[in-house]
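In this view, the complex is presented without one of its protein chains, the others remaining in place.
Naming follows writing order (A, B, C, D and E), and every chain is counted from residue 1.
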């Protein structure tokens, strides 16, 4: 059985020897969420998993199974729950999943953990899950667990954004199913992108508030919040390089690797 | 973007058109759990996902993302939580995950669901999750959701078991990481099986009770509860054929497909 | 005030002196569930309480009050919740009850506990309750609680089953309200058995899956899953003897009594 | 199988016919709690069960199984959790038990329910449990459930209290394990009372506040909060008569029986 | 920035220096609840906050922000949830709020806490919240938190009650929105009292049980349970003096201040 960067592809004795080496574990937080008519529902699984895989290889770590169901999509950042196929968890459910995994890993001896989020709405329930997991571990007598928690898209150079958005970056939230994610998918899973289906009903013009129930026309009918038509694999490579390099650097710095 | 049997590989409009056709959704319940020194930790993800995939193809259904973290492993059926790499959820967490997914699918219009379990200990928290999901849907006004819930290993012909265990079948629980699962993995992911690592410290001799804390030597040191050395891809094919065929028949009969 | 084997019939100073002697406590997990037209709804309270009582006498232990409401009845093992009179708890409620009782007993100084289950569906929520109780106690500084957890019906000799089922034992699940339970009730509470009401619509022919909603005719109309007509007090005595003797032996062995 | 006033002693068809007659169900809320050195831990189970039994006979109702574990004992009303043998549930656990039972009974068709409390501290978690149960039933489409909720000790005539306490009634809370409960136990289970063990360290002199942690000497060492030495079976008969008669009248009036 | 008796009006370094002095913190438990047509909905916020403020000044303590939403109003003590404006929390929500605040204060170094309740129905969920908070702190390694928990209205001299109710005190529960609360509001917020609106449909004649659903006419239409017309600021001063003096004395005695 070959070595693998994926925790779940190791036997338990292989995993045990990794624990003994105090390798960092990467936990990708994903989602099953609409990403426009031109991409599959698994974008938020594919991207953070791929980033984790590459960073883990760089630092000798392991990637735990990606949580494939995320916190509920919101209209202003993901289109909202009304899109068919978006399949989501309540906030407390999601936080408990993260809590339990951290407790379980901590009780196995893991002491370095990177929680890498790939779905905007997971951010805060993820924060809570990490806090609850660490709290439980501390009560179980484990007080030296080290955790980094991050959104992969925050690791990009200013110069890259400038190259990607010569007219100015519209902001992370609006980028749902748009240029960034589409470019990355063209690198990672081009079979799950259909450039011909890219809509042109965006960018969304959201007010600075949420509205319940979601009014007609609040979200672009396509679910794409900004514009995706200039996406390309080349741009995806620029992004991927930044994400992997900058996160690798951060992990090395924090964990002294 | 090609058609896919995996829900998460569809775009939302593709998924929407599947919902309109009332196709059945298959939800595999997995786990990240030790499966002996000769197999990877993802056996309980690989097997139910593969069964779902094949049955879904047969009946025109879709496979939802496999839940990759299961309910806590128990010493008498999976070796227990003390094995490194076994990474698990509390029962209520697991049930809430199942509940939320069912509610989310039901609110999307799904009316035929097959919850297919691949990890023994998921059985009961899975039952509860289904019950809670249906209860919530009913309160949301969805009263016609149809669910089948099953363990894939229960779908095997007597004659196949007789061929596999000429000296008598030791029972499902003890089969953890043993002949059945190993044979199936040899079919599906031979790269994740190392026959040379198969231990011979089993079969486990469990008393008819649980013991907390787990005493020394209660579980075979290898985590393999019965014997695996006679596993083969051929036997895995026999099993896979039974699982797929019998579950396909059952789904067709129940849902009138 | 006489000595009693029932914890609740002691005064607190009497109980305190028992704690000082480190006696084992037996906690019966019961249910209020249909058991056919020929038996009362309390079968799953009467049987585990009686087994506990006898074993506790043998080993100098005490029987805590039986939890009289169990986890939800399932069609394939208890007929299901649709039968009038079946009155049940959600899984998390049941687990929390078990958790709280264990925490409360542990904080009183109890260190030997036998959780004895008398209702099939309680098995897994009971497992979870024990795990949660021990976890809480550990966080409260009690790390030496010893627990056994068992289903009483697993303590029977092969030879007894052979005598009872000369044509082969149909398995525990199907035995709901059938020969075993009826025979035991004829020993313990014959006033709650009416042999003339024994139905003959069984045995149930269940598929190897659950179905929601439960289809018409899925469960025998009587709620009796196998056959009960050959039940007798004599057979009940055989069973009772086995249960008490084998559990007594196990408790003595585990707790060094 | 004879008729019984205890729900759990009926078969399901017998229960079903009772439901068809719309009989009231009585649910006693008990506890396992210290009641001084002269009484057993089950006082709060014995008393409400007995009251329910008698009232149910009067009105043709049924008594559901008594919940034997109550909400945590408080120093000023029950001595507190530090007394050995007091075995209790968290408030939310207790409320969920009540909720689930009410939901289960309501879904069986029960429309008249009397929740009769026998343990002071159960009052408020019981109130919450009833509210949650009714809320869930309403969401399940059952909106005509009628519930009475009461503490049995509130049903006593002024003249009876005057006869019992010629020097003035000290109030319900302080009466824990004292004259009232002891007298009632002398009627119902004299074998569980030992008048020679009645302490004389009371009555408790509590401040008008709770104190955490409970200071030394806050609670009388015996756990008896007032005085019990004048208890007698005769006085117990006076009380029992009042409780049963007044509650019977109230139930008849409310339910039009 | 001036010193303030209100915790929330301090900067964090000011608060820190108070923690170093081990000052007691007062946590008022309030509610938003109908108090008749003659008083505002915030009576149960105004009164406990004012009592805390005065006592805190006496003992050098600080008043934490009042919890402004309380446990659900009950018909027999507050008129019930059906009155418009009564805005309440479930019991478990309320208990969790109290738990979290106590945990947070304890982790900041606070060791003396007075939980002062101003809404009858908060009593028991407040008790539970305190218990849960202390339990969590203990598990976080804080075992020396000292808590007093009280209802302010219990701190009144017999002679004051006699002056106020020459014909006899009807009891705390019935006093909802009546003479006591109205008199206190005339001292503290006379602008929120309109004596001309005092109704005369009381006092309520409640049975000794709760009834669900609440029958027509069960509660006086005004929401005033006893009589308020004799309220006066002078009487309010008598009460306030007692509350503040007696609670001050108790806090000093318990905390050795």
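The criterion applied here is as follows: a contact is a pair of C-beta atoms (placed from the backbone, for glycine too) under 8 Å apart; a residue touches a chain by one contact, two chains touch by 3 or more.
From a predicted model like this one, the values you see are computed outputs, not experimental measurements.
The chain not shown here is in contact, across the full complex, with A, B, D, E. Across A:125, A:220 or A:236, the residue that sits in touch with the chain not pictured is A:125. Only one residue from E:5, E:64, E:115 or E:174 touches the chain missing from this view: E:64. Although one chain is not drawn, the whole complex shows that of E:60, E:85, E:141 or E:215 it is E:85 that touches it.
Residue-wise, the contact with the chain that is not shown comes from E:45, picked out of E:45, E:134 or E:204. Looking at chain D, the residues touching the absent chain are 135, 138-139. For chain E, the residues in touch with the chain missing from this view are 1-2, 4, 6-13, 15-16, 19, 32, 34-42, 45, 64-69, 81, 83-90, 92-93, 96-97, 99-101, 104-105, 107-109, 191-194, 197, 223. For chain A, the residues touching the absent chain in the complete assembly are 72, 74, 90-92, 95, 121, 123-125, 127-128, 130-132, 134, 145-151, 154-155, 207-213, 250, 254.
The rule is simple: only the chains that are shown with their structure count from here on.
Counting the residue numbers used at the interface between chain D and chain E, over half appear in both copies, so the two copies meet with largely the same residues.
Centres computed as Cα averages put chain A at a distance of 47 Å from chain E.
Annotation for chain E: residues touching 2 or more other chains are 139.
Pairs of chains meeting the touch criterion are A-B, A-C, A-E, B-C, B-D, C-D, C-E, D-E.
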